[in-house]
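Every protein chain of the complex appears in place save one, which is left out.
All chains are identified by letter, namely A and B, in their written order; residue positions are counted from 1 within each chain.
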Amino acid sequence: MLNRQGRPSTPSQAADSAAAGTITGNRGLLQEEALIFEIGEEGRTGVDLPDAPKVKDRLGGLRRTGRIGLPGLSEPQVIRHFVRLSQRNYSIDAGLYPLGSCTMKHNPRLNEKMARLPGLGDLHPLQPVSTVQGALKLIDTLAGWLKKLTGMPAVAMSPAAGAHGELCGLMAIRAALKARGDVRKRILAPESAHGTNPATAAMCGYVVDPIPATAEGRVDLEALRVKLGPDVAAIMLTNPNTCGLFEREIRQVADLIHGVGGFFYCDGANFNAIVGKVRPGDLGIDAMHINLHKTFSTPHGGGGPGAGPVVLSEALKDFMPVPYVVHGKDGFALVEHDGARSFGRMKSFHGQMGMFIRALAYMMSHGADGLRRVAEDSVLSANYVMASLKDIMTPSFPGPCMHEALFDDRFLKETGVTTLDFAKAMIDEGYHPMTVYFPLVVHGAMLIEPTESESKDSLDTFIGTLRGLAEKALQGDQAPWFRGAPYLTPRRRLDETRAARAPILRWKPGTNAAPAARAAAE
Amino acid sequence: MTIRYTKDHEWIRLDGAVATVGISEYAQSQLGDIVFVDLPEPGKKVDAGDEVAVVESVKAASEVYAPVGGEVTEKNQAIIDDPSLVNQSPMAEGWFVKMKISDPDALDALMDQAAYDAYLKTL
Partner (left out) sequence: MRYLGLTEADRRQMLAAIGEPDIDALFRDVPAGALNPQIDLPPHQGELEVERQFAALAKKNISPMDVPFFLGAGAYRHHIPAAADHLIQRSEFLTSYTPYQPEISQGTLQYLFEFQTQVAMITGMEVANASMYDGATAAAEAVLMAQRVTKRSKAVLSGGLHPHYRDVIATLLDQTDQPLVAAPADLDGTEDLSGLIDDQTACVVVQNPSVFGHLRDLSALAKACQAKGALLIVAIAEVTSLGLVTPPGAMGADIVVAEGQGLGVPLSFGGPYVGLFATREKYVRQMPGRLCGETVDQDGRRGFVLTLSAREQHIRREKATSNICTNSGLCALAFTIHLSLLGEVGLVRLAEINHAKAVQLAEKLAGVKGVEIIPQAFYNEFALRLPKPAADVVEQLAARKILGGVPAARLYPAETALANVLLVTATETNAESDMDALVGALKEVL
């Protein structure tokens, strides 16, 4: 059995209800909203379409019979529905979003405008390449920026997200090993690694062998030496790491893994801390994905889409997936089939073009000077948060940190307040909580990433709020209050246990009562 | 009747030739509300340390390992239908599987109640 930090997943019934009191269940600007299936009616539509041309159908007898069950809504109904839903979300645009390891920075609207330009946003991926030279140039330009910022010779552009980039990197490593007739079994990864690292390694058939950390939160070189051997395909190391620290001995790590013929995969989730400031290529890495939705501000969109291009070393670049852009004799060309060394294909078409456009607009806006400033200000802001809270909360490791500050729950030890309770109390103060319970290597982790987007005033208010909450927790008798938080949200703590024990994953006719009726019934 | 524990927090109780396996009070409290249990079909043969079941809470998932080698003879359908039984009664109604064990002496290598209690204090 594992010994993981349990946390309450069923809300306590003790705390009082703030919801009741109105006829509708609404609270002023905060309006209850039913599911579209409960609003819509058969026969209505929000899109006017002409009659179909009269033809004899050629469906081969496969015409759908019976109703699908979709509701019909007018355009104003649809707009009202989704506007009301939107008002139930926190967002970067509304406030500081210190979700560690996610880099919730400002998303410039210029990016959105550029992605919608006619001639960019509306191109079909399989148009003749002669008709999309501007699009291919854009991909090539972005690739050039990524190579220069990382100091790496090549980049695979097609991966759709960070985890997909990890998969791309490990596939390239596996292909390179295979090309030299070398079958290897193990991947080393620190205990503090993001869950995608071991999950990705498993998809490539590798066994993950964890490496412990030192007392100061970095890879234990001695432990690494012990684990090394001729069956180690690669090490997957996040740098800066998930504890918010720069891996000081990264070059030794690179030398050690290369010494046994393995490869160095760097998880670039935290590239924001070093963009323009340090080139991973100068540190001996072989592959690294770059989350364009983190460092380069393409929006997170409620959980994607992202983009995860992977920079590759000389040793790996020939194995990159198709397609890729090359400079041909008549301009840019696309290699969509590479029978030679490419390990294959990762998705349909050429990559997340919409994200490429946004990321390039962001990069060009900042320039080399602005990107360096991004790294500096993100690191400065995180250290400022750490310095301003270290007397009352408990930093897990001595600083300086990089772009995120890691605290644990030692300061709450005698209070009865958990990390989760503390996070939920932040919500009532108008903040999205930091990342909690990750990384797993410290107890009750709170990982704060303020990003470079915040003003000092904004940071000071945030710091003041956390100090206030910590002081409140330390009063000693406040655990029940914390356990009841949040009090001021559209919904209070949700019963995750109930959701998981008897999953309801879709609406069905007659199964879900409207929210107000539901509340009344219970 | 003897009860023994593993370092992974499984318990095994020998009652004549039949052994019953479950997870300890400590294990259920660490996992939190259990929402799903996956149990093996009777007839499955396992060695000591083999994965014999999976238990999931909202925020964690964990394998349950066979404390000793043997053959699964029965699974507890009641905890499949209502996983909260594991939280309510981990040592009794919330048992996981019954096994016919190949070597009763293998239990001697495991911790008795006193040793397990002492072990918990070190965590």
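In the analysis below, a contact is a pair of C-beta atoms (placed from the backbone, for glycine too) under 8 Å apart; a residue touches a chain by one contact, two chains touch by 3 or more.
All figures in this text were calculated on a predicted structure; none of them were measured in a lab.
> Among the options A:Ser130, A:Thr214 or A:Gln475, which residue touches the chain absent from this view?
A:Ser130
> So one chain is hidden, and I want to know which residue out of A:Ala156, A:Leu245 or A:Leu312 touches that hidden chain in the complete assembly.
The single option touching the absent chain is A:Leu245.
> Among A:Gly72, A:Gly229 or A:Gly416, exactly one should touch the missing chain; which is it?
A:Gly72
> Which of these, A:Met171, A:Ala287 or A:Ile448, touches the one chain of the complex that we don't see?
A:Met171
> Take the complete complex as the reference. Which residues in subunit B touch the chain that isn't displayed?
Counting over the whole complex, subunit B touches the hidden chain at residues 35-36, 56-61.
Going forward, only the chains that are shown with their structure count from here on.
> For subunit A and subunit B, what's the span in angstrom between their mean Cα positions?
37
> Applying the document's contact rule, which stretches of subunit A touch subunit B when the two form their complex?
So the residues of subunit A in touch with subunit B come to 1-10, 437, 496-497, 500-501.
> Can you list the residues on subunit B that touch subunit A in the complex?
Interface residues on the subunit B side: 8-10, 23-24, 27, 29-33, 35-36, 56-60, 62, 64, 83-84, 123.
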